[in-house]
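A single protein chain has been omitted; all remaining protein chains appear in their positions.
When the chains are written out, they are named A and B in that same order, and each has its own residue count from 1.
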C-alpha cells in the first residue's frame, strides 16, 4: 500500500531529514541542552512531520520506523551539530536553501502519500503542509516557544501549502505524478527562496483597540 | 464501522467546530500572529480533539480528513476571525454559550464513537472528554501557555466529563443512544452555562508550606 520509493527520492528524503534535523539540533545547542536534548530535537525536527502525517492517514508504523537509515540520519545530524555547531551555525544561509529544498520535497511527497492512502485533494494538501512544517512545530513546542512558522516573519508555510496543493490537485486534473511533483516542488522552492531574498511577509491582522 | 451521521448531527458538529475554531483564531490574533498562524490555531482548535480521539481509538484517517467540509469550516472561521476579529471579540458572551454547546456535543459524540469502536465505558468517557477539550489544549500548547482548562477558573472539563460519562455508561444500563445523547449533552450544557453564570470553580489543592 505504501508508495514505491526510487533511489533518487530516498536520497532527497534523507537530505531533507538531515537539514531539518540540523535546524533542530542548533536550537538545542542554543538553548544549552545536553547531548540527549540535542538528539531529541534533531529526531523530532527531522521526523516529526512525517510521523504526524503517517499517524493521521493510518500509515503505521511510519516509514521512518521501518528503515534504520531514517533514524541514523537525524542522529548523525544531531551529533555533528553537537560537535561542530560553530561551523554549522555560520552556514546559516546555505542551510536555509537546503531547508527550502526539504520543504518543497516534504510538502509534495506528503501530499502524494496522502493521496495514495485514499484521501481527497484538500486533506492531502493539508497532509503535505503538515509533513513540511510539522517537524519544526514539534521542535518549537519542545523548546517552549510559539512555532516560528506561525509568527510574523518571512513566508514559510504558504509556499509549502501551494506546492502541496499542486501535488494534491494535479493528478485529478490529469497530470502525471512526476509532473505535479516537479511543478509543485519547484513552485514551493522558488517562492520560498524569493521570500527569503526579498523578505516577503504573510498578511497580519489589522490593529484594533478592542483586542 | 464508523457511526452513521444524520444531517442534524453533521450540522451541529460543524457549528461546534466553527465556534472552537473562532476561539483558536482569536488567540492567534491576540498573540499578533500572521494569517497562517491564525489559520493553524483555527484548524487545531476546531479539529484537534477529534483527531486525538480518532488516532487513539484507531479510527484513521479521522473523519475530518475524509470530508472536505470539516476542513473548510475551520479555515472559514479562521479567515472570518482574521478579518472581523473586533466584532467577534465583542461577542464573547454569545460565543461562550455556543462553546458550551460545542463542548456538550463533542463530549457526547466522542464517547459514543469510542463505544462504537469497542472501548469500554470508562475509556469512552475519557475519549469524550478528550474530544471536547483536546482542541483547546492543543491551541494552548501551540501558543506556549498552560492549557486554560487545567488552570484554576470556571468549571469547564468536569461538566464535559459528566456528559461524556452519561453517554458512555448509559447504553450499558439499557438506555438508547438518543436518550443518553440528550441527557448527557443537556447535563454538560446546563452545568457549564450555570458555572459561567455563577462563577463555580473546581477544587484546588490545600496550601502547604512544604510545597
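One rule holds for everything that comes next: contacts are C-beta pairs under 8 Å (C-beta built on N, C-alpha and C of every residue); 3 or more make two chains touch, one makes a residue touch a chain.
These numbers come from a predicted model, not from an experiment.
Please identify which residue in B:17, B:33, B:64 or B:126 touches the non-displayed chain.
With B:17, B:33, B:64 or B:126 as choices, the missing chain is touched by B:126.
Could I get the residues of subunit A that touch the absent chain, sorted low to high?
For subunit A, the residues touching the absent chain are 28-38, 40-41, 43, 51, 55, 60-62, 64-66, 68, 71-72, 82, 85-86, 89-90, 141-144.
What residues on subunit B make contact with the chain left out of this view?
55-58, 60, 117-120, 122-123, 126-127, 137, 141, 144-147, 149-153, 156-158, 201-205, 208-211
Quick note on the criterion: only the chains that are shown with their structure count from here on.
CA centre of subunit A versus CA centre of subunit B: separation in Å?
29
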